[in-house]
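With one protein chain withheld, the remaining protein chains of the complex are depicted in position.
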Amino acid sequence: MNEIFAVIYGGLIVLGALATMVSRDPFNKLISLGLLVAGVMPFLSDRGLLDVLAATALIAPLSTIFVLMALGRDAREP
Amino acid sequence: MIVDLMTLSRIGVAAIVCWINFVLIDQIFKLPEKGGVSGASAIAREIERGNGSLHGGYMMGNIVSSPDASAGTLLASCGVYAAGIPGGLFAAVLVYIGNRICYDPGYAGTTGCISATFIVYGFTRIGFAASDFIAGMVIAILTIQGISYIHASRLLARIWEVRSR
Partner (left out) sequence: MNGQEAALLVCGVIAIYAAIRVILEKNTMRKLPFLNVVSFAISGSIVLITPHPLAILAAAAYFVGSTFESNAIASTWAGGPKNE
């Protein structure tokens, strides 16, 4: 991976983190966290850590589902 | 760092082939008819509220919330890129498992994956690279989901009217 791709995927991580901080609706925060996790994956693949990648890719949605269970049904902004 | 014109035109042809493959298989398996899961119906209702079309919205919601023929096409070209024909069939098994996780019957994804495996392998025989098909599938999904949901859902609904006649 050369510098251009590192800048592209690193920019994806930074965009996801900033959007997570800025957004106010909890559902929008979760979607932006998905953006952040998406930016991490190519770096793991570049280092050859494919098993770590598969584990991370399965753990991240499961944690999102637990957060959704804690959010409940009426957490939406009116 | 210059992308040569030959590679770009190969990616364009691959995008058209992938687009035809996954839209045809999704329409054959009646994805625009109804939302398969409740999340797909919610996305379709929001798209209809924003001046889109309901049946096109159902298809976009189904693509979002379970791996269907578009995911099958992407993972089949990934499999052919990494390991040839066995890689594509392994990807078909993985798409079927993923469909079962998302409470979907999984016929559309598996069929799309197997057909795309042989299509991509046939194109690699005549000078295309499998990586062209990965980029082409990303461009094809961009035209459906990423440009404008209004126009994309209306286009899909028009194809669905022809299919359901």
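Letters A and B mark the chains as written, and numbering starts fresh at 1 in each.
Here is the rule we use: contacts are C-beta pairs under 8 Å (C-beta built on N, C-alpha and C of every residue); 3 or more make two chains touch, one makes a residue touch a chain.
Just so it is clear, the model here is predicted, and its values are computed rather than measured.
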**Prompt:** Quick one: which shown chains sit in contact with the chain that's not drawn?
**Reply:** A, B
**Request:** Consider the whole complex, including the chain that is not shown, and state which of B:V17, B:L31 or B:M60 touches that chain.
**Result:** B:M60
**Message:** To test your reading of the contact rule: which positions on chain A touch the chain that is missing from view?
**Reply:** 1, 4-5, 8-9, 11-12, 15-16, 19, 25, 27-28, 30-32, 34-35, 38-39, 41-42, 45-46, 48, 50-51, 53-54, 57-58, 60-61, 64-65, 68, 71, 73-74, 76, 78
**Fill in**
The missing chain sits against chain B at residues 1-4, 7-8, 10-11, 37-43, 45-47, 50, 60-61, 63-67, 70-71, 74-75, 78-79, 81-83, 87, 90-91, 94-95, 97-98, 101-102, 129, 131-132, 134-135, 137-139, 141-142, 145-146, 149
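In this section, only the chains that are shown with their structure count from here on.
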**Distance between chain centroids, defined by C-alpha means - chain A, chain B (Å)** = 23
